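Of the protein chains in this complex, one is absent; all others appear in place.
Up next, subunit A:
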Amino acid sequence: MAKAKEKKEMNAHPFLFEDSFQVKNVDDSRFERAGRMDCESVSYTTNNLEIDINHVIYPVQGGDQIYVAITRNVSPADDPRKLNTAYDHDPRLLGRSVMDHFDYVMYGKVYKKEVKKEENLATVWASYGGLLMKLRAEAAQLADFHLNDSIYFMMRKVASEDMDES
């Protein structure tokens, strides 16, 4: 957690959302390369994340713990700009980026948002080129999400033995 905060500071663009999740299970029965991952927040009981990922290039198993962050822009802190194409995201052109701290990054769009005031809960749906995400959290946590926002979904595994960054 502390580390996360560190990173946040060095990032020009604040995360719209961040949390750690425990993967409950990954359903890869339906498609060859995509699986639907169902995760529960480690810290907030209300937070829940369902997301399709490419489990071939980034295998995730049930029981894994992951750290997730969502942001609007991944351009370097010292050179903020709007990134429009794939080339802009080439590490060689992009320079240092928040993405460097994550293993798996997707880019997509919010297509639905629902706020339940009485329960103080909100849900955001996003599509990363057809890989869908449904993120439920406290309304305040998702306040910065708007319809048709372009977002980056970033995640990395934590807590598994072999995984140790820094």
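Just so it is clear, a residue touches a chain if its C-beta (ideal position, glycine included) is under 8 Å from a C-beta of that chain, and two chains touch if they have at least 3 such contacts; residues count from 1.
Just so we're on the same page, contacts and distances are computed from a predicted model.
Participant: What name does the UniProt record list for the absent chain among "Ribosomal RNA-processing protein 42", "DNA-directed RNA polymerase", "Trafficking protein particle complex subunit" or "LADA_0H10858g1_1"?
Facilitator: For the chain missing from the view, the UniProt record says "DNA-directed RNA polymerase".
Participant: Check the options A:24, A:96 or A:109 and report the residue that touches the missing chain.
Facilitator: A:109
Participant: Counting contacts across the full complex, list the positions on subunit A that touch the omitted chain.
Facilitator: Counting over the whole complex, subunit A touches the hidden chain at residues 27, 30-32, 36, 50, 54, 57-58, 83-89, 99, 102-109, 111-112, 125, 127-132, 134, 146-149, 152, 154.
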